[in-house]
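Below is one structure, written out as structure tokens, with a few remarks after it.
In this view, the complex is presented without one of its protein chains, the others remaining in place.
Each chain gets a letter, A and B, in the order it is written, and its residues are counted from 1.
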Amino acid sequence: MIERETLLKEMNEHKRTIKIATWKTFKRNKISFLSSLIILGVGALSVLGIFYTPYDPYKPSFSEALMPPSLTHPLGTDWLGRDILSRIIAGGKYTLGLAFVAIVIGATIGTFLGLASGYYLGLIGATIQRITEVFLILPTLIMATLFAAILGTGLLSTLLAVAIPIIPVYAKLVHSATLRVRNEDYIEAAKLLKKSGPYIMFNHILPNILHIIIVQTTYYMGTGILTVSALGFLGLGVPSPTPEWGTIVGDAKGYIFSYPYVVFIPGILIAIVVVAFNILGDGLREALDPKLRRLL
Amino acid sequence: MKLLEVEDLSVEYHLPQGKVKAVDEVSLTIDKGEVVGVVGESGSGKSTLAHAVIRLVRPPGKIVGGRVLFNGQDLLKLNDEDIRKIRGKEISMIFQDPSSYLNPVYPVGFQIAEVYEAHNNTNMKELNGEVVSLLKKVRITDSEVRVGSYPYELSGGMKQRILIAMAIALKPKLLIADEPTSALDTTIQAEILSLLNELKEEYGLSILFISHDIGVVSKIADRMIVMYAGKVVEEGPVRRIVEEPLHPYTKALVLATKTARKKKLFSIPGTPPDMFNLPKGCTFYPRCPYAKETCKEWNYKMIRDHEGGVACAIYENTGSS
Partner (left out) sequence: MQFMKILEAVNVHKYFPLDIFGRKKIRAVDDVSVYVTPSETLAIVGESGSGKTTLGRILSGLIKPDKGKILYKGYGFNGFHGKVQMVFQNPDSSLDPSWQIYDIVSEATNNKSLESVAEALETVGLNPAYVTKYPYELSGGEKQRVAIARAIATEPEVIILDEPVSALDASIRAQILNLLLDLQEKKGYTYVLIDHDLGRVWHISDRVVVMYAGKVVEEGKTEEVFQNPKHPYTMMLLSASTSSIPKPKIHVDIQGELPSLIDPPSGCRFRTRCPFAQEKCKTEEPQLYSTSSEHKVACHLFEKF
């Protein structure tokens, strides 16, 4: 049937117009758009760092120690003569990568728990929420420090130390978002159509709270980077000589007055990325809220 | 002299999607002690009209033309200080959702007393007796106890009575009621309507009563104005309109209330107009069962007689002779 074909085509086109409108709203917020470019740039450099760095980020070269920024070393060298730019490029995969993986793991587990506790309520919900609240007593960073101290240093323990404190944050957030949606009549209608709990959670509730989760994840990417770096700085995270950004700053802190760029360049980079994620979150909040769609 | 004369009042909303003429050159008059009902559906501009009369249109809405003469004085020309003195004291207002107009952390008696204090500088303590008698007037039982109640302790109907008490506290001459019973049960609605009727008899209060329900308006109003897409399409005495509606839209509204058992209702097709894209000519034309080709080019015109009028091309030739 011709009519059928055109209708199906129109359905997909219409879905696309909404995506385009969302993209347009997002682009309208210039600072937020700039932030996303910064994040993409830093991300691309970090990916590059897996394959290539201008100099070996690990190999000491005492003859070149503590050189100020120059043409050969654009960001200078540290006290072992290692090229700071190379170390930052190589360290991106640790700082950004760890934060990203940890947040995704924490967010996924937390979202599942929050959906289940918000949808089923009753005993399941109450149990999940009470356990969640215990973990929420302490701020994320202190919680992460605590876990890092227990689990020891290293990649995997840093990953867990950052991921675990995020789980209750998401469980709580998704729980309350689910509560707001679960009593909508379209949920009741789905029940009358004999749909199962998991089906309703993933097809009706999740799509309607996804924008909240995405925005929150953007904010928490900033927090995650900060936590990974803070643990590195404190010597509780990824151990040196791995060029994780926080570790770089921590190792170099003795030179803060004599050779400030050794400390400040990676420090400022962390700050810029964290702030960029926060601004991006604000922009996404505006662009993704389905309630604001009618105004497009 | 008329108490309120609204002449060619226009209100526009400037939104990102375009300009909306929510109220388009609307005129109406209210005599002392008269109840005038404004009927229309969502988007008709009835609520904007109510707010515009006391200059409470929220941005991005803006009054762009016309006059609002209250006792001969143009309210649109007053400065902010003077209009504030008229609001509450001379003209007061009640709304659809009373909860959002009551402060949840103060007893209702205190909130009523505040109305006196704001306009008269009287001492709060001396007002208790007055507040209690006011609550009695709006038929709140155990009014001595209810003075100390908080809004959450009261039902929707009670809260609406409290709001009415606040509105009549300073014995205003005009009460603007914006869908005051739409959120209430039928029984409570009937009580509020009879209360308003009583207040009208007792104080000679004039009421501008806004509602989407022609049945409710016919219970309380003397005259009725029917609005569609920002314009008045019909006006006249309630009895005449209910018994013999002229405009096709009014006809549809009236016939839709004439419920016969298991029979199809008279219904008009289509949906309320899209205010961003109003049709040219008569705005009701796309839904009108009597529409002719000429309606597309019809220019809005109210055909009046001594009682009221109708804005429809059907009556244009016969009416003018």
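Brief remarks follow.
Quick note on the criterion: contacts are C-beta pairs under 8 Å (C-beta built on N, C-alpha and C of every residue); 3 or more make two chains touch, one makes a residue touch a chain.
Quantities reported herein were computed from a predicted structural model and do not represent experimental measurements.
Contact with the omitted chain, checked across B:42, B:100 or B:277, is made by B:42.
When you scan B:188, B:278 or B:314 for touch with the missing chain, the hit is B:188. One of B:45, B:88 or B:157 touches the chain omitted from the figure, and that residue is B:157. The chain omitted from view is touched by exactly one of B:216, B:295 or B:313, namely B:216.
Contact between subunit A and the absent chain runs through residues 3-4, 7-8, 10-11, 13-15, 18, 184-186, 188-195, 204, 207-208, 290-291, 293-294. Although one chain is hidden here, its contacts on subunit B can still be listed: residues 41-42, 141, 155, 157-158, 185-191, 212-216, 218-219, 249, 252-253, 255-269, 271-272, 287.
Just so it is clear, only the chains that are shown with their structure count from here on.
Between subunit A and subunit B, the centres computed from C-alpha atoms are 52 Å apart.
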